[in-house]
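To keep things clear, I will list the structure first and then write my remarks on it.
Apart from one protein chain that is not included, each protein chain of the complex appears where it belongs.
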């Protein structure tokens, strides 16, 4: 009895010690799909040990083919449990925006998709009963609203900034990169119906504007405007607004403004410097007008420092310093009196701080 | 020996207190005198009058009955004399850069020892002149901590120097 037990024990121990290779369907599939394979094996049937060299070769081959093919992203809709209707409903609920469902569907349908679909139906000889509509019209409507509202919002908030600056900030906000970034983070990627997948930047931009247009048609203009404020204008938070405006000759602009205001000419003075004789020289230049310091800035050379000081002086005039109060969003943004009329700010050629103060719009 | 015993008996050591042989004179040795010559008719009077010392106008007014010793008086007023205060220490030296006796300076025993220590410090540091040849390692600048008596610096180990970091002001 004792002998028998001992022999059983040893057999059990052996089976644990050597991993017995049993070829099965599961293992084969795991090898092909690129999971970690079992290179070293012990064939229990004929007690043969060794490396399966062909596995490595096959994996290399798979890798090469995958690289040639490029990254492949299967659309979410290719899966069986995909329910487009439910996703559309969930999208509106997620944003808590009361969209009209037909308009929302239309906002996601791109012209490329419609064209592709009609061609496919013709090939398959299916009578096209359903008339699909693309989002071109909604998008153009949405863009008009976005462009108008962004400008009016900026003019209300940044009333000391000349119209050129407002235009520059507007251009940044409606840039396709920024809008597409917002659209992708709302989660429109899988909902967009376009010819290509994944949808490109232009499709994202078009869909976002179409969504704004659809919201305006579903509810009212103010509702759509708040949507723009919440999702698009918030991209301006924590950004340097003055840098968006590319000034070619800040010193000339500053001098013209000072002359118009009847103040003294800008006078450049060296405030501080470190290691002027070295490669890491820093110069700190200040600009004085009537012996009052109106701006200062550092630079690698005296010319750069002078330009930076001029830009700093302009920042102070236009109330765009780093310490300026943040843009009003959320509850403050809802109560913000944004006028309906398109009244531009003062252009830079006529700008004075006194005139800019008069420019305050009160609704 | 006999002279030494005699000097103890005498109440005041008058001139030349640094050496025991100076105070035996045929006439009394006195300070700086001004010779005055006055003529009254036929009579000519030659008179030597003792002058006030040059220090008199610059003397500190320390009318403190409890502090007979000038250094104690300074200490009582919260003034700490350091070895770098050469203008004070110099007052206790004679022309040969030696320490004057207590009978002249009026220092108490404790302060005399302390001032002597400070003077030695200043002389070692090169702040006060000294009648001595310098060894080659005494050539460079040195400084001292006044809390320690200079005689303790002769010890070979320098562990006690660790606390000498001056406070950053």
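For this structure, a couple of remarks:
We just call them A and B in the order they show up, numbering each chain from 1.
In this text, contacts are C-beta pairs under 8 Å (C-beta built on N, C-alpha and C of every residue); 3 or more make two chains touch, one makes a residue touch a chain.
Operating definition for what follows: contacts and distances are computed from a predicted model.
Of the names listed as "Chromatin accessibility complex protein 1", "Ribosomal protein L13", "Oidioi.mRNA.OKI2018_I69.chr1.g1828.t1.cds" or "Ras-related Rab-7a", the one that matches the UniProt record for the absent chain is "Ribosomal protein L13".
In the full complex, the chain left out of view touches A, B. Residues touching the missing chain, restricted to chain A, are 70-71, 177, 180-181, 184, 198, 200-201, 240, 242-243, 272-278, 280, 282, 284, 297-300, 304-305, 308, 311 (touch as defined at the top).
By the touch criterion stated above, the residues of chain B touching the omitted chain are 12, 14-16, 18, 28-32, 50, 53-56, 58-60, 70-71, 74, 84, 86-88, 90-91, 94-96, 103-106, 125-129, 136-145, 153-154, 156, 158, 161, 164-166, 168-169.
Just so it is clear, only the chains that are shown with their structure count from here on.
Rounded to a whole number, the gap between the C-alpha centres of chain A and chain B is 86 angstrom.
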